[in-house]
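Report on one structure; see the data block that follows.
Missing here: one protein chain of the complex. Every other protein chain is in place.
Our next item is subunit A:
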Amino acid sequence: MASFPIGKFIKYFILILFAVLFIMPIYVIIVTSIKPLDEVSLENMWALPSTIDFSSYSEAFAKLAPNFLNSIYLVVPATILSALLGAMNGYVLSKWRFRGANTLFLFILFGMFIPYQSILIPLIQFLRNIEMYNTIPGLILVHVVYGLPITTLMFRNFYANIPDEMIEAAKIDGANFLAIFRHLIVPLSITGFVVVAIWQFTNIWNEFLFAVTITTSDNQPIMVALQNLSGSQIVQWNVQMAGAMLAALPTMLVYIFLGKYFVRGLLAGSVKG
């Protein structure tokens, strides 16, 4: 039994206090975003609205919808491609180890820690040269490449839990490298794909630095549009909050319905197996 020696009441008190502090920003966003315009004043910022008014949502939606779509076009292919490449790499680096495989893995892994500012200037030049600057496919390429280290790490850790004996048995049955991958490893790693896909989806959806430097106006993903919206002086606070809700909605839904996998991704990406 784990029991920290303070009263149950105090434990609950601390937990509830922090829970209230953590929820407060969410409360304010939601309450503000459903207020009619004449109630969005400083004095009743914390008050519940007298009537629920979704007009700020329709205004925010009108402004953000094209960028929301851009984000969908970006996130779906980038997530699928980076998960597939990560699975292949993880498979090789965990089940077909060769001399220097560990060092090579670290060589790849380093890429996930670098500040992306340190590759941004050549990256943009490169994208201009191959005429992918300011395009969604260009952003997809960028997210697939810089997603490789984390997806490789996650799949490598995941595959480390699949017993080598199963691979050996398949080899004795005459299965080759690709057959083992397709018929044994992939079916066994459906959970792994879910965890990695959720992680990549969340990260790419929320990403800002690449989005703001590689795309302009019409091609910008949602987070850049949200930042522009909040920087604008003429847009009301309720619209900004509704915009923040819209931008956060997909990852919030993923967290609410698939939170278990999200947390597994979080742990898989940080603890080495």
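Couple of notes before you dig in:
Methods note: a residue touches a chain if its C-beta (ideal position, glycine included) is under 8 Å from a C-beta of that chain, and two chains touch if they have at least 3 such contacts; residues count from 1.
In this section, contacts and distances are computed from a predicted model.
For the omitted chain of this complex, the UniProt record lists the protein as "Sugar ABC transporter permease", which is one of "Sugar ABC transporter permease", "R2-like ligand binding oxidase", "Peptidoglycan glycosyltransferase MrdB" or "Protocatechuate 4,5-dioxygenase, beta chain". Within the complete assembly, residues 1-5, 8, 11-12, 14-15, 18-19, 22-26, 28-29, 42-43, 45-46, 85, 88-89, 91-93, 96, 98, 102-104, 106-111, 113-123, 126, 145-146, 148-149, 152, 171-172, 176-178, 202, 205-209, 212-213, 223, 226-227, 230, 237, 240-241, 243-244, 247-248, 251-252, 254-255, 259, 262-263, 266-267, 270-272 of subunit A touch the chain that is not shown.
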